[in-house]
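Okay, so here's the structure we're looking at.
A protein chain is absent from this complex, but the other protein chains hold their places.
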């Protein structure tokens, strides 16, 4: 899916920023450009992580740098903000919530902050669970816990209804922490808000444990998930080494993007094959996976295979099912390989192999954020507040080439990052594993 | 299965201990009883962890305390020892190997130590993999790695053949690290060794991640496995809390004994139900699991269930399969509950629940030993060497009520520890979970 | 200091237990002896961990086993309990608090529980900080945090004043979590309570990161501290190995008992010398530390020394200072060795050594409890509630030879556990390190 070439990618504002930022009082002794970033533009390089069709979008030349503004739109004392977390868990959700609350409270003097419960469903007319008040005391220790204190869910009530709730609760700013679907929902909210002529800012903080949102280098929680996944690969390695013809097989998250598998493979250093959705592979036949694996076993007596859940789907047929977010449910490539491999080696080569299968599933995403992700989450939360207080809307906070940016929701809709065969990441995988290049 | 009441439970010796222990030279300045433990006897209390039929075995009144002897049987310079690791992995295997090698080398001056590869299969006449030499340099850092540097496997070649190999390789001492089956095999070796009138000591170090070997309080690696399992339960808790009617479901190892599940439940503090093989439960019907779970969800909106793989087997039928050690393969209670629960809540009460299923499998057993287990493994390895050098044989090192003991192989054959409903552990589980008592 | 031989070691009770325990209703389907432990007695073996003078105390023949009683003293609905944490931090304090609250609330229906702030100082007439209400909701996640949510402090207000406060706040049960000094204070409270003829139960839960309270095998938090200390030793090992003549030097807690140092040495497997208060050593002179170290460096090029803060005090003179608990402040043996060693090797042997000094201090005690300690803490909290509800008083919960017991405060006063040279622990240390025995 292409982005229309005439899309307007400039960031929307609710209006004039006539109020001096409370942050200004801290900056007397600083030079002018300490905090304030409005005018700067960042040139975006559309490099290999983005699918080719996306890089053709010639109208994305630059993004605004994120950062605090000297003048802001919302009057702090009258401002009421809400936070919502949607979709699957990701390490760092609580870190982001904490940063938003802390920044609003201590730096912008916005004391009215509420947390919407269980994703967008908490914005229904009569939600099962009322919002919770969020204060520094309540959030001060939550960044050491996994998950989200707000709860989460997939899907959403009618957009109309959600905007009614925002109006009814006098919410001026809504922070939406979520992935693909959530950001799409956030954009729909903006459209309805504009239709009604309301002055409500909607700012997104992109969340995807699969790391597949464009213009986000490594999304928050991703590094933590990779660290956990890497430990699991090490476990599989230990099991494989200890068994005769031991094959450790690890199935990791990654529906359409194999970033977790690829990075965890590099981090562990113990995987010999990394199978991801972006790279076609065949198990059987000359020069393919099983034959290569056989050669390795004869030489080294053990091997470790990492497979992303979305890899090799052509081998197993479509399950035909979808979850509440509309995501396709995948057939199980892990179990397919686990049993298929054992049988094939037995029947084809009369060779007994010893497959040790590990599917860590939620383990890699429900742990607390590690220190790298905590740093990132705190920055994201803070910059989302900066954007919202300045009256900007219809955008998420991006992170690209070391800079945080304002990325309009539309710029990421319908586009997903992929591991690209022509980039350093995949070269690193090939180098780490020693797996052949010519399956692809 | 009962132990014959007339069983001879005294520990066997290969002969007179005429050689002064090399340890003696260290002890000049010490009082007489510093190292030497031969004469002491330990009264064994046969308490609740042991199944009732076992406690009837009236002839087990006491066990020898383990420890170094003033005089030993084997002449260090002429002694050649071998180590073998069998069965599934367990944290601490490398710690035990290291301790045996270090103790033999530095304290007993036994420099000839070899490692048998891949379990008993390495004792076949022409093993696929020859033994490896073991020296302090080779083992000095292995205790920080999971698994076993020797490899492991299930089953064994004919006993006759294994004894031939021991003879052929001039092995005087064989250390067998393994579980139920391994220790049974070790006893068979002893019988054949005696039949031939050989002077080879066979000493076992009990290994069971399920913690089901009698006279072993917490077997090595068990605490590490519990620690890992506890973290997984915490993950399930995080997932459950974040979802509406979220139910975290964790399947843990534990074929016929639920120790891992029970202790991990206590360690985590976040589980609400703990289902183990020893305690019958029914999912459906008044007052049973699903109904109790429903009540909890209505009140607390989330719950965590821990289930041992061997629990509720009456619900799912026998798979009819066995592994190479002759262990019954279990049908999958985890998947049964995962899908069964969702369907039942939907059809019976039109209630949508959100099951988050985690099956950590090998993750909990392939990590390095934690510090408690490292301490235990070092002690076990050391004491196994003490016993063997003194010419004792046909025994394993036990650990009961804070003391290490010599336990004849026959004393543990055909008997398994179980979680008993009348003991503190199960009371602790009930207290931690709040689960009802009257399913049982 | 000896315990008077005529000391009455039976446990005190406030009166008749006429109320049926709320736990009884759960036990219909159980056999009689499921929960109830009153009549059982445990024979205590006074073994090597206790100093000889203590083992002479012939009147300690047995202790009551801890556990719930069928009939209790306090009427749940009218009962008001308080918890206080005193002295230095220890992993697991929050676990104990949580267990006490949970057990009181869910199993005994005692809903009035308060937390005294900052140790005994919170029992002053006008404490700086008022007590906090404790409910299951407040404590449900605290066991994953280090420290104590109540705060802690050393010392205490006049006993009279503290009892006034207990009376004024209608407290029936006081749980005192603390060490030597705290338990002494608790006993003083009991004496004043008895003097006034009040019916207030005071139950202690022994806390000592040094593991030096008698009749407590491994005190809660100790295993966690050992695990942390063991990691620090590994760090020192890494530093030592990487430097020419590298000497890793680690100073650990342990004022008069070297348990942390001894166990951490065994757990790490990487230490070559372990110096503790119980074992005299000399650095200089033939056959002493520096000379042995020199020989090792010439052979292995690196070494690791673990030293407890209370070791070698004869070498450095008394600081003459005490802290608020009356504990002697130690001179710094770590810095003494660090610089002394470098100078001595230089001046005596013109040998450049490379000392890498690590003093982890609070790091090993301020982390959350690991899983073993979490299990222990939950049991201790629970059993303290059982004892208190049954009207028992003037006791702490002990843990010896695998059983939890009721230990009268007086039995532990003025006596400390020591690492004894004639026991397995020290043998293990000698075996792990290879350090000479004849310094002692």
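Order of writing sets the chain letters: A, B and C. Residues in each chain are counted from 1.
Here, contacts are C-beta pairs under 8 Å (C-beta built on N, C-alpha and C of every residue); 3 or more make two chains touch, one makes a residue touch a chain.
Only a predicted model underlies this, so the values are computations on that prediction, with no experimental measurement involved.
The hidden chain makes contact, of the residues C:98, C:156 or C:356, with C:356. Contact with the omitted chain, checked across A:97, A:159, A:250 or A:264, is made by A:264.
The chain not displayed touches subunit B at residues 141, 144-145.
Touch with the hidden chain on the side of subunit A covers residues 26-31, 33-35, 67, 95, 98, 102-103, 106-107, 143-144, 217, 223, 226-227, 230, 234, 263-264, 266-269, 370-372, 374-375, 378-379, 382, 401-402, 404, 421-422, 424, 427-428, 430-432, 434, 436-438, 440. What subunit C contributes to its contact with the hidden chain is residues 89, 118, 121, 128, 145-148, 151-153, 232, 234-236, 238-239, 241-244, 356-363, 366-367.
What we mean here is this: only the chains that are shown with their structure count from here on.
Annotation: the subunit B:subunit C pair of sequence copies touches via predominantly the same residues, more than half of the used numbers being shared.
Taking each chain's centre as the average of its CA atoms, subunit A and subunit C sit 45 Å apart. Between the CA-based centres of subunit A and subunit B the separation comes to 41 Å, rounded to the whole angstrom.
Taking each chain's centre as the mean of its C-alpha atoms, subunit B lies 29 Å from subunit C. Among the residues of subunit A, those in touch with two or more other chains are 145.
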